[in-house]
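A short worksheet on the structure shown next.
So, subunit A:
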Amino acid sequence: MPTKYVLPPEWEWPITIALFIAGIAAGAYAAMGLIHFAGDKRDQAVAHRLGFVPLPLMLVVPLLLIVDLGQPGRFLNLLVKSPAAVERGGPLMFNSNSPMNWGSWAMVIFGAFAAIAFADALHHSGRVRFTWLEPLSHNIVVLAIGELLALVVSGYSGVLLNVTNQGVWSDTWLMGALFICFSELSGLAVALIVSDRMGTVRTSAALRTALFYAATVSAVVLLLFLASMAAQQDGSLTALIASLHELVGPVFWIGAVGLGLLVPLLYLAPRRLVPVPNASLSLIGILVLVGVLAFRYAVFFSAISFVQS
Partner candidate 1 sequence: MSDLRGMFVDTSICTGCKACQVACKEWNDLPMENEAAVRDHTAFTGNSYDNTVHLSATNWRHVKFIEQIGPDPSTADRSDPRWLMMSDSCKHCVQAGCLEVCPTGALYRTQFGSVDIHQDVCIGCRYCVGACPFGVIAFNQRTGRVNKCILCQDRLEIGMGTACAKACPTSSLTFGTVGELQAMANERVKLLHSRGQTDAYIYGWDLGNSGKITAGPNKGTAVKDVEVVGGLNVFYLLLDKPEVYGLPAHAALPQRNFVPSAGVALISAAVLGVTGLAAFRRNRMAENAIAEGGD
Partner candidate 2 sequence: MDLQNSDAIVFMGSNMAECHPCGFKWPMKAKAKGATLIHVDPRFTRTSAMCDQYVPIRSGTDIAFLGGLVNYILTNKKYFNDYVVAFTNAATLINANFKDTEDNDGFFSGYNATNRTYDHATWQYQTTKAPERVPEPPAGGAPGQGKEGGVGTSGPPTTGTVKGANFAALIANRLPGQPLQDKTLTDPNTVFQILKRHYARYTPEMVEKICGTPKELFIKVADTLIANSGPDKTSAFVYAVGWTQHTTGVQLIRTAGLVQLLLGNIGRPGGGIMALRGHASIQGSTDIASLYNIHPGYLNVPDASKSHDTLLNYILTETQPTSFWSNTPAYVISQLKAWFGDNATADNDYFYDTLPKITGDHSHLPVMVEMSQGKIQGMILTGQNPATSLNAAFQRNAMSKLKWLVVLDFYETESSVFWKHADAKPGDIQTEVFFLPAAHVAEKDGSMTQTQRTIQYHHKASDPPGDARSDLFFWHDLGLRLKKLYAAGRPGAKNVEGIKNMTLDYAPDPAEVADWIHKDEPSAFKIFKEINGFDYKTKAPLPSFANLLADGSTAAGAWIYTGMLQLVNGQLVNRGEMLPGKNDGWVSPNWGWAWPANRHQLYNRASADPAGNPWSAKKKYTYWDAAAKTWKNDPGDGIDFAPTKAPSTPANPTGIGIAFHDGASPFLLKKDGKGWLFAYEGTVEGPIPTHYEPWESPVKNLLYKQDRNPLTKIYDVPGNKYNEFAGTQFPTVITTYRVTEHHLSGTMTRWLPWLAELMPDLFVELSPELAKEKGIANGDYVRVTSERGVTEARALVTKRLRPLVVNGQTLHQVGMPWHWGYQGIATGDIANNVSSFVADPNVSIHEGKAFTCQIEKGRARA
């Protein structure tokens, strides 16, 4: 078990929240794209409203990163080479081996797409008219690229955790997939809340199915993750479960599994498997969001608690 020999990177609250928020932004963008592609005209109101979501969140993310890195200017080093970094090539920083570089570039560019979506949403809200924007914001290529970037934003951090030598994180290949799943869960949850608040029942119905499906996929990926840990000869699963002590254990099982997966699976199933008390879709969306946050926490603190144990 390599974990014994490594030091923890000490990524804690700011990073957890930053990635939670970035995940919502990317997921919301993805949900917006999904409605664009899969919905009909009647669904677009929700899509337009969702356009408001990614940009403000993506503006919060760098603030949290600044909190974590300690200095405002440091984030720039991820994008532009410092004169001291004696590397060949142009002035831009890009290390294709580093998921963090992929992520930082993706976030910056995705920010532009989030801005377009935001402007588009403003346009459709009728408060400001950007008629010139329409061909761009509704362009399928633009949307496709935006979706792709959202995908990278939601998944890179999971891949990043895979590409370390920490216990739990680097023991599987499924972190990226898990992050995309939970990011999508949070995006759909936001979409569901928006739709529910707007009273667009028809869109809500589609979204709740989508959320149910996404939760199903996520549950499968999580099971695969646990199975792959168990499959490791060195007893990672045992170690993982052993590591889930203090807060991490309850947060994982109650928060991530319970709220993030079981709640949508139970409430949103087209045919309910077990009887559950009534709850509004908004509430379910909120519970899912809490579950996704719990997932982020459990993931980040699992490796740390693991090292310290």
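We adopt the following convention: a contact is a pair of C-beta atoms (placed from the backbone, for glycine too) under 8 Å apart; a residue touches a chain by one contact, two chains touch by 3 or more; residues count from 1.
Regarding candidate selection, all candidates are chains of the complex that A comes from, given by their letters.
Note that the structure is predicted; figures quoted are calculated from it, not measured.
Contact annotation for this complex: of the listed candidates 1 or 2, subunit A touches only 1.
Residues 2, 4-11, 31, 34-35, 37-40, 43, 69-71, 74-75, 77-78, 81-82, 84-87, 93, 95, 97-101, 104, 151, 155, 158-166, 169-170, 173-177, 179-181, 184, 188, 202, 205-207, 209-210, 212-214, 216-217, 221, 270, 303 of subunit A touch candidate 1 in their complex.
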